[in-house]
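Notes follow the structure.
Apart from one protein chain that is not included, each protein chain of the complex appears where it belongs.
Let's look at subunit A:
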């Protein structure tokens, strides 16, 4: 039975810009890029608008990722959805299973008769947003980041460590953190986004499943599996390091970044897109290195997980609108445009061509370390490392945050926490399965 949703609480969604001028078709684009990134997004739209006269892309900042997505779901129910919506990676499953609400990018391109080659994308990125059974791309990869490690070279020197030799394995990281502490550092190692770094990316990096059915890629009846002995061992290690003062927990989001650039912590794992922030705020030399791994795990290191967001096309629009969207996406996919976006923002180049342009221009030589995330991602992906695509993923992350915090405070053991998180998360997956039959 279908019920039409009532739009009362969603009145805010009426703010959609949909007034169109005479001949020009307006394409609305809701995004979550604030500050300098927002300026860059406006720049992209301007550049596109000047390049032709038929369409006009209107970017609208709609708050943080989760806020923009909530606004768009409400707007869709009220019949006012934007043409293009930027959605964070954990919202992917919600978008792809919402029948009718979205139109796959490959279909849009086909409809508009624009040539489009999904294989031009970096495999780890293209694969993440690919439709099942090789039916093209669901959304357009736009701003992708991944997990890397930053380290403070000055603090390394002070602690008697080689500033050009960042730790490669977790064991080395613990030893280095201990030396940093011994040399008077307030904190050795810290991390942002613990679920993403210590469990999600950790899984793909070690080529172990985070969830069954290839992390949800192969069906809705997927269940969480991040309570394997390897995962438990890692969280146990972190808990021990926390007890010894080597690992400091700073918060659920990116609070740890400020602990790094204030010189408090010598080692930080987090998003490659923190680069701009760290470069701007730190008064010391820092290096970028790959995420640590356990060298006794076969297949490690594989590739890290992507973060960031992609662009989704909303369903139920006029053909004319889709033609405009396709034109704009073609513009965004141009290697030069991609390369410029990558260099200016610290996000990954999403196409291999954009990576080549950037490499040949000498950008990586001028900005050492900026190619680490790219190299981490360009490695061939496996079915277990393509990414994680689960329904209700934002809520599952919250559950993981809650349970891990109980480990850091010493209330429960790593095993108990991961078992409980898996159990609670599976209830959400069942619920998602039910609503998306």
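Definition applied: contacts are C-beta pairs under 8 Å (C-beta built on N, C-alpha and C of every residue); 3 or more make two chains touch, one makes a residue touch a chain; residues count from 1.
Keep this in mind: contacts and distances are computed from a predicted model.
Undergrad: Given the options "NADH-quinone oxidoreductase subunit K", "HPr family phosphocarrier protein", "sn-glycerol-3-phosphate transport system permease protein UgpA" or "Alkylation response protein AidB-like acyl-CoA dehydrogenase", say which is the protein name UniProt records for the missing chain.
TA: Per the UniProt record, that chain is "sn-glycerol-3-phosphate transport system permease protein UgpA".
Undergrad: Check each of A:264, A:277, A:344 or A:419 against the chain that is not shown and name the one that touches it.
TA: Candidates A:264, A:277, A:344 or A:419; residue touching the omitted chain: A:264.
Undergrad: Which residue among A:44, A:84, A:101 or A:326 touches the omitted chain?
TA: Among A:44, A:84, A:101 or A:326, only A:101 touches the chain that is not shown.
Undergrad: One chain isn't shown here. Among A:32, A:73 or A:92, which residue touches it?
TA: Candidates A:32, A:73 or A:92; residue touching the omitted chain: A:73.
Undergrad: Over the whole complex, note the residues of subunit A touching the chain we left out.
TA: Listed in rising order, the touching residues are 1-3, 5-6, 8-9, 66-67, 69-70, 73, 76-77, 94, 97-101, 249-252, 255, 258-259, 262, 264, 392, 394-395, 398, 401-403, 405-406, 408-409, 411, 424, 427, 431-432, 434-437.
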